[in-house]
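A single protein chain has been omitted from the complex, and every remaining protein chain is retained in its original position.
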Amino acid sequence: MEPILKGRGLVKRYGKVTALDRCDFDLMPGEILAVIGDNGAGKSSLIKAVSGAVVPDAGTVELEGKEVRFTSPIQAREAGIETVYQTLAMSPALSIADNMFMGREIRKEGWRGKFLRQLDRQTMEKLARDKLSELGLMTIQNINQAVETLSGGQRQGVAVARAAAFGSKVIILDEPTAALGVKESRKVLELILDVKSRGIPIILISHNMPHVFEVADRIHVHRLGKRLCVIDPKDYTMSDAVAFMTGAKEPPEAQAA
Amino acid sequence: MEPILKGRGLVKRYGKVTALDRCDFDLMPGEILAVIGDNGAGKSSLIKAVSGAVVPDAGTVELEGKEVRFTSPIQAREAGIETVYQTLAMSPALSIADNMFMGREIRKEGWRGKFLRQLDRQTMEKLARDKLSELGLMTIQNINQAVETLSGGQRQGVAVARAAAFGSKVIILDEPTAALGVKESRKVLELILDVKSRGIPIILISHNMPHVFEVADRIHVHRLGKRLCVIDPKDYTMSDAVAFMTGAKEPPEAQAA
Amino acid sequence: MSTSDDYEKTVSTAASDVAAFDDPHKGFVGRFHHALHTTPALVPLIVLLASILVFGLALGSKFFSPFALTLILQQVQIVGIVAAAQSLVILTAGIDLSVGAIAVISSVVMGQFTFRYGLPVEVAVACGLMFGTAIGALNGWLVAAMKLPPFIVTLGMWQIVLAANFLYSRNETIRAQEIAEQAPVLQLLGAKFQIGGAVFTVGVIMMIAIVLILAFILKHTAWGRHVYAVGDDAEAAELSGVNVRMTLISVYAVAGFICAIAGWALIGRIGSVSPTSGQLLNIESITAVVIGGISLFGGRGSILGTFFGALIVGVFTLGLRLMGADAQWTYLLIGVLIIAAVAVDQWIRKVAA
Amino acid sequence: MSTSDDYEKTVSTAASDVAAFDDPHKGFVGRFHHALHTTPALVPLIVLLASILVFGLALGSKFFSPFALTLILQQVQIVGIVAAAQSLVILTAGIDLSVGAIAVISSVVMGQFTFRYGLPVEVAVACGLMFGTAIGALNGWLVAAMKLPPFIVTLGMWQIVLAANFLYSRNETIRAQEIAEQAPVLQLLGAKFQIGGAVFTVGVIMMIAIVLILAFILKHTAWGRHVYAVGDDAEAAELSGVNVRMTLISVYAVAGFICAIAGWALIGRIGSVSPTSGQLLNIESITAVVIGGISLFGGRGSILGTFFGALIVGVFTLGLRLMGADAQWTYLLIGVLIIAAVAVDQWIRKVAA
Partner (left out) sequence: DGHSVSACLITKTDTNPFFVKMREGATAKAEELGITLNSYAGKVDGDHETQVAAIETCIANGAKGILLTASDTSSIVPAVQQARDAGLLVIALDTPLEPIDSADMTFATDNFLAGELIGKWAAASLGDAAADARIGMLDLAVSQPSVGVLRDQGFMTGFGIDVKDPSRWGDEEDDRIVGHDVTAGNEEGGRKAMENLLAQDPTINVVYTINEPAAAGAYQALKSIGRENDVLIVSVDGGCPGVQNIKDGVIGATSQQYPLLMASKGIEAIAAWAKDGTKPEATEGKAFFDTGVALVTDQPADGVDSIDTDEGMNLCWG
C-alpha cells in the first residue's frame, strides 16, 4: 500500500535552531498515526511543513503519490488536508459559524450571491449546528456567539469539529486534548475514532501515552528533529515508546527510519 | 490542625458567568492538595481569588488563621504565597534572571544600590543559576537569554523554579504539566515532592488523574464553581474521582463540603 | 502511578449539563445590555442622539433646523468618507496616516490632468481614483509583504505624498471659476439639491452610500469577514485559511480608492483644486473612528459607529460654534469629548459585560 | 486504556542532551549577528555612521567640520529630549501624542510665571517642570487607572493642552531681549561653550545626560526592568509582581517632566517664549523612536537607539540641505528614509536571526 501522505528529507531551520533535520514521514490510508516526542522535538514543525503552514527549507511532500508544494495552509486545505493547530487558529471576536467557514464561505444562490457576493448565513449556520451536534461534541445554544466567550474545551471542540467536517483526505490534530479535562478529552478521542470509521486517515500529536496507545494504529517516534522509528502499539509497551523518544533506549533496527 | 490557607464563601462573577459560587477551600500545613474539575469548573478562578490575582466579590480568605484581603498578587507574594499561573506570567523579552527576580530585585550594596538604586546583576544571576541547577530542572547555559527563546517545557520549568525558590508559606501550581512531554512532566512532579519535603504545602491543579493520585495527600473536587467534596486518594479510585467531578456519582456524604 | 483503572470510562455516564448557556435575554435591562454587546454602533448612536438633543434644547431652532442639521452632514462629508477608509485599515489592526495626503494628491491629479494635460475630465477623474488606489496598494504591499509596521509605512508615505503633491502641483490652485466653466464634472460631488429646508449634496449622498456599502460588505461577504479575522489575529487567520497578504493589500488599496473619492468630494466642497487642503484629515479621521468605537487593536467595531463618530464631532463643532464658543475653547472641548467618549464607551462595556 | 504500565519511570534513564544550547559565538559573522541581536541600538548606530560617512564623502569639509556636526546636535536637541520621553512611553506599549504640547505649555508657564506674576525665575522654572509632570501624570492615570487607550488619551490631551496654551498665553511671545535682561536663567539651556571648532550648548549636554541617565535607569534599576515587563505583557507583569498601575503612571509622569525640560531647552534655543513652537514634536519624536528601533508594540528596544534615530534624521536634514536639495525634496526624502530605515532594520534582524 502506498502512503497517502509522504514526506522525505524535510528540513526546517529557525535561525540557529534546526527544528526538522532531514525528516521522513509516512501516513497510510485509513490509519490513525500518532506522533510522539519530547517538547521541542519538532512535531509541530513537521505537521506545519506538510500542511503548508511553513515552507520547508528542503525535502519533498507527496499527497497520493503526487508531489505537492504548499506555500500556504489554504492550498493544503484545498487539497483536502485539514489541520487543527496547537494554537487552535480561531478569530476570537468572530462567531462559531464564521470561524467554521473561514476561507470557504458559502455564498447565496442567485444574483445576490453572484453579484453582491452575499454570504448565505442561514445555510452556514445550519451546517455548523448540524456538524457540531452530529459530532455530539457539545450543546451550543447560539451558533452566533463569539468564540472568545467559549471555554477552552468548547473552543477545542469547535476546532476539531471544523477539521472533521471539512477534511476529505487527511486530518491533522496537534495536541487536541492538552488543555482539556477528562470528560472533554474523552469526547475528542471518540470523535477521532468516529472520523477514522469514515475512512479518513488522522495524524494525532499527543503527549498522553495512554491516549496514544488506545487509538493509534502506528506510532511515529520523533526525536531531535528526525523520525527515530515507527512502532506498532501492539508490539511495544508505553515504557518502550517513552524510552525510545527520550533516548533512553536504542530504537528497533528493523523499523528505524 | 488548623488550615494554613482557608477560603470561605468565595464568590466571583464575570458578567453573567458565575465562576465561583460560595466556594470553600482548605489547605493543611505540609500537604499536597490537588484540585480537580472539569474545564471551566472554576479552578483557576479559585486560586486567583486566594492569591490576589482577582478580588472575590464576596467571601473571606484566611492565612494562618488571620484574615487577609489581597488586592494584588504582590501582596500575596509578600505574605509568602507563590503562584505559577496557567498562563505562566513571564515577560518574553526579558532574561531568565530578570523574570525570576521580577518585583523583588536585589540592589547593590553600598552607595550604588542606595542612591543609584543599581541592581546587583551578578548576585541575581548567581542565585537564579543556583536555583535552577539545585532543582536539577534543566541545564541552561546562559541565564541571560530571553525567556522567549526557551522551549515551552523550559519556560514552565523556570516558572516552577521561581515559585519553589521564593514561596515560603504556600506554593500554588495551576496545570504545571499541561503542555509538557512525558520527561518534562516527570521532572515537575519530582520537584513538587521535593518542595513538599521541605515542609511547604502545595496546591496542584491538574487534569492528569494518574499524576494527581500519585502525589496528592488530599483531593479537592471542584464542580460548577463549588467545592463538591474532598477525598483521600487512598480511599477512592480514579474512577470515583472522575465520577464525582463530572456529576456521574453523588459525592460521599461525610466529606461533602 | 501504580493505581491504575479505567477511570476515563466513567465519563460516559456523566451528567451533560455543562455546556448549556444562560438565556441572556432577561427583561428589558438584560436585552439592552445584550444589544449593546452585539451592536457596537449603538453606543456612539446614543451619544450622537443625546448630543443633538442637548444642543437642540440649548440653541433651539437655530440648531434644530433642517438647514443646520444637513449643514452638519455637509461639513463632515470629507472626514466621513476618509474615516470610512480609515475604519477599514484600523479593523485590520493597522493605521493609515497618509489618508489626507492621498485625498489631496488625488484631487490634484484630477485637476492637473484635466487642465495641464488637457485630458477629458472623466479620464482625469479615473486617473485620480486609480492614483489613490495605487498609493494605497503600495502602503498595503509594504505592510503585508515587507512586514513593516503600518504606522511607519503610512507616516513615511504621508510625507512623501505631501511633498510630491507640492512639487507636482507647483503649489498652484486651480480656480473654482475655471473648473465650473471647463470641467464641471470635477465639482460633481458638490452639486446641491434641496428637500424642504434640508440641503444635500451629491458628496453627502456619496458618503452615506460608501458607509452603507462598506457595512454590507464587511458583514455579508467573505472578504469582510476576512478583514475582521486578520485584525483579530493575523496568524490565526492565515492558519485557518485566509489569504492575509491579499486581504491586507486589498484593504489598503480600497482605503486609497475611498480617499481618492474623498479628494473628488473635496473639489466639490471647496470648488477649486487646492494642494494645501486636507492637512488634518488623518487626525480627524482617526478621532471619528475611535469615538465610533472601533478598537485600535483591530477586529472589533463597526463602520456605522465610525459614521456616528464623525457626526458626533460635527455636531459638537457646529453646536459649540453656534453657541459662540471661541475656537480654542472648541478645540479644548473636543479634546475633552474624545477622552470622555472613550471613557463612557469603556464604562458601558464594563457594565454591560 | 487497558495497557497500563509504569512507562513514566523510564525517563529517569533518559538522555539529558535536550536543553543544551549551541554556542552562538561562532567566528566574526556569528559574533556580529549575536551582537545585533542583543544590542538593539547597534543597527541605528551603524546607519548613523554610514550616513555621516556618505554625506562626509559627498560634501567634504562643509559637512565634516566640527561646526556642522555640532550644529546637528544643536538642531536635534529638542527632538532628542522629547524622543527620550516618547521612548519611555512607547516601551510600555503606549504612545504619547501630547509631548509637544506639554513642552510648549511648560515653557509658557515658565515665562508667564516670571513675567506676568513676577515670580523668581527659579520658582517659575520649577513650576513649569511640575506642570509638565502633572499633565504627564494625568495622562498616566487615565491610561493606567481608567484603562483608556494611550493613543486616545494623549490625542485628547494634545488638543486640550494646546488650546489651554493659547488661551493662557494669549498668544503673546516674550521677547528674547527681555528674557536675557530680566530672567537669563530661562535661557540657561541655550548657553554655549566651544571646544575647538565644536560648539556645544547646555541643552545638548542636557539631552545627552538625559539619554545616558535613562539608559542607566532602564538597564540597571528595578523600575527600568518593570517598564520593559509592562510593555512586554502587562498582565504577565502584574501577575509576576509588578505594580503595573504605578509603573505606568510614573512613566507618563517622567515623560511629562522630560518634556517640560524640553520646553525649557526650547526657550534656550529660540531665545524667546513662544506659544506657537513645537507643533511637530510629536510626529518628529515618534519618527526618531521608530528609526531608533524601538518596537511600537512595547517591551523591545533601547533609548540609545532613539538618540541615534534622532541624529539620523538630523544628519539627513542638514546633509540634504547642504547638497542643495530644496526644502520640499528634503521632506520627500525624509519620508523615504523613514520607510527605508525600518525596512533595513527588519532585514538585518531577519538575516541575523
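Note that the chains are named A, B, C and D in the order they appear, and that numbering of residues resets to 1 at the start of each chain.
The working rule: a residue touches a chain if its C-beta (ideal position, glycine included) is under 8 Å from a C-beta of that chain, and two chains touch if they have at least 3 such contacts.
Because the structure is a prediction, the values reported are computed rather than measured.
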| item | value |
| --- | --- |
| Omitted chain - touching chains that are shown | C, D |
| Sole residue of C:48, C:78, C:110 or C:260 that reaches the chain not shown, by the stated touch rule | C:78 |
| Listed residues D:122, D:235 or D:326, member touching the removed chain | D:326 |
| Hidden partner interface residues of chain D, rising order | 62, 67-68, 71, 74-75, 78, 166, 170-173, 175-177, 190, 192, 199, 201, 266, 269-272, 274-279, 317-318, 321-322, 324, 326-328, 331 |
| Interface residues of chain C (partner: the chain not displayed) | 62, 65, 67-68, 71, 74-75, 78, 163, 166, 170-177, 190, 269-272, 274-280, 317-318, 321-322, 324, 326-328, 331 |
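Methods note: only the chains that are shown with their structure count from here on.
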| item | value |
| --- | --- |
| Common touching chains of chain C and chain A | B, D |
| Of A-D and B-D, whichever chain pair has more C-beta contact pairs | B-D |
| Whole-Å gap separating chain A and chain B, where each centre is the average of the chain's CA atoms | 32 |
| Chain centre separation in whole Å, for chain D relative to chain B (CA means) | 40 |
| Contacts with 2+ other chains: residues of chain B | 38, 40, 154, 182-183, 185, 209, 242, 246 |
| Sequence positions of chain D contacting 2 or more other chains | 1, 4, 6-8, 11, 14 |
| Contact set on chain C toward chain B in their complex | 1, 3-11, 13-15, 17-18, 22, 24, 353 |
| Interfacial residue positions of chain D with respect to chain B in the complex | 7-8, 11-12, 14, 16, 19-21, 23, 216, 220-223, 225-226, 228-229, 232-233, 235-243, 299-300 |
| List of chain C residues in touch with chain D within their complex | 1-2, 4, 6, 8, 142, 146-149, 151-153, 155-164, 166-167, 283, 286-287, 290, 296, 326, 328-329, 331-332, 334-339, 342-343, 346 |
